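The other protein chains are all here in position, but one chain of the complex has been omitted.
And now, chain A:
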Amino acid sequence: MRKILLLLLASLPVMAFAQGFQVNLHGQKQIGMGHTGTGLAQDGASVLFNPGAMAMLPDNYIQAGISPLIFKSGFNPSGTNDAYYTKNKIATPFTAYAVWGPKSSFWKLGLGVYTPFGGLTDWGNEWQGKYVLESLNLKAIAIQPTLSIRLADFVSIGGGFVYNIGDVDLQRAIPLANAAGADGQARLKGSGHGYGWNAGIFFKTESGITVGIDYRSKLKTTINNGDAIFGVPASLATSFPQPNTFTASIPLPSTTSLGLGYYPSSRWTLAADVNYVHWSVYKVLAFDYAQNTSALQDTYSPRNYKDAYSLRGGAQYKANDKLFLRAGGGYASTAVRDGYVTPEAPDANRYYFTGGLGYKLAKRLDLDFSFEYEKLLSRTQTNIESQLAGTFKTHVYIPGVSLAYHW
C-alpha cells in the first residue's frame, strides 16, 4: 500500500532574513562623534547625513573611507550548556563622497556612494540553528547624486536621488539526510535594485546652534530571478527542481533625523542626533519560487517589525591646528519584537561608544580614524516560527579610516 503514498516532505521553514541590518557607518569624523552629523556641516559626509548642509560647507570635498566590521555573536540554546559563535568574518562598509561648487557660490553638487544596509553572519553548518540559518551575506550599495542650495546665510536645503543595489547570499541546511547522513543545503543568491531619495534642511541660528533635519526615504529593493540552489539527496531531486529562481522584496525603511550642533568655543564641537527608523514597513518576508513543488512552496513569513529610534551624542576637541580628538556614544532600540528574533542578525536594544582621531596631513588633506564598540543587550528568545530557543549575545567592533581632500 505504500505505493499510493504521496511523499510530503518536512516543509521548508521560511527563510530567515534581514533584520536590524541598517548600517550607520557613514563617515569617520561622524562615527568618532557617536554617529552625529545631521546638524553639522563637517565634510562631504553631509551628502548622506543632511544634503541640506552641503551648501554651507566652506570647501569642496572628495573623500573615501572604510569601516571593517567584526560582528561577534554567541548563542546559548535554552536548557543546554552549549555555546555557538559566529565565525570571524569581516564586512567592509565603505563611503565615498564628492562635493563641488564654485567658490562662494550659493549651490553645490554632490555624489555619495555608501552602504546603507548590510550584514555578514556566518554560524557555520554544525550549529543548532543550522536549519534556520548557516550564513547570510547581505550588501546594499547606494549611489546618490545630490544638489544643495543656500537660500540665505542662515538656511540651506538639499536633496538627492538614491539608486540602491542590493545583493544577498543566504545559506541554510535542509533537514533531509543523504545516505551518508549529511544534510541537504539551500542557497539563495541574487541581486536587485531599488530607488529612493534623501532630502534635508540646515539652519544656523542666531544663538550659534546649528540645526539639521533630514529624511531618507524607504528603499524598496526587489530581487528578481535570484538563484535558488538546492542540494538534496538524488531521490528527492524532483521535489527541488534545478535550476530554480526566486523573487523577494525587502523594504529598507525610511529614516528621519534631527540633529543639533553647538560650539561652546573654537576648540569644541558638540552634537546630538535623534533618528527615527520606520521599520514597521517590514511586515512580512516572502519568497516566491519560479518552480513550486509540494515540498517547495512559496514562503510567507511574518516579521511585524516595529519602528525604532536611536539617540546619539558626540564631541570633537581641536587639540591643535592638526589634531582632532573625538568621542561619542548612543543608544538604539530594536525593531524586532519578542518572538521574531532570528540568527541572521540577532537584534536587540544596543548601546555603543565611539572614539576618533583626526589629523591634518596637509592643509587640504584630512586623515581620520574611528573606532566603535557596540554591545547588543543579551536577549533570550524562542522564535515563533522556528522554535529555536536560547540566548543571543552580540558585540560589534568597528575600526575605520578615511582620507578627505578638500579645497
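To be clear about the criterion, a residue touches a chain if its C-beta (ideal position, glycine included) is under 8 Å from a C-beta of that chain, and two chains touch if they have at least 3 such contacts; residues count from 1.
Keep this in mind: contacts and distances are computed from a predicted model.
Trainee: Have a look at "Putative translocation-enhancing protein TepA", "G-D-S-L family lipolytic protein", "Na(+)/H(+) antiporter subunit C" or "PadR family transcriptional regulator" and point out the UniProt protein name belonging to the hidden chain.
Mentor: Matching the unshown chain against "Putative translocation-enhancing protein TepA", "G-D-S-L family lipolytic protein", "Na(+)/H(+) antiporter subunit C" or "PadR family transcriptional regulator" yields "G-D-S-L family lipolytic protein".
Trainee: Going by the contact rule already stated, which one of A:Y97, A:F202 or A:F371 would touch the omitted chain in the full complex?
Mentor: Of the candidates A:Y97, A:F202 or A:F371, A:F371 is in touch with the missing chain.
Trainee: At which residues does chain A meet the chain that is not included here?
Mentor: Its contact residues with the unshown chain are 1-11, 13, 68, 70, 72-83, 85, 88, 126, 128-132, 172, 175-179, 181, 232-236, 357, 359, 361, 367, 369, 371, 378, 385-388, 391, 393-395, 397-399, 401.
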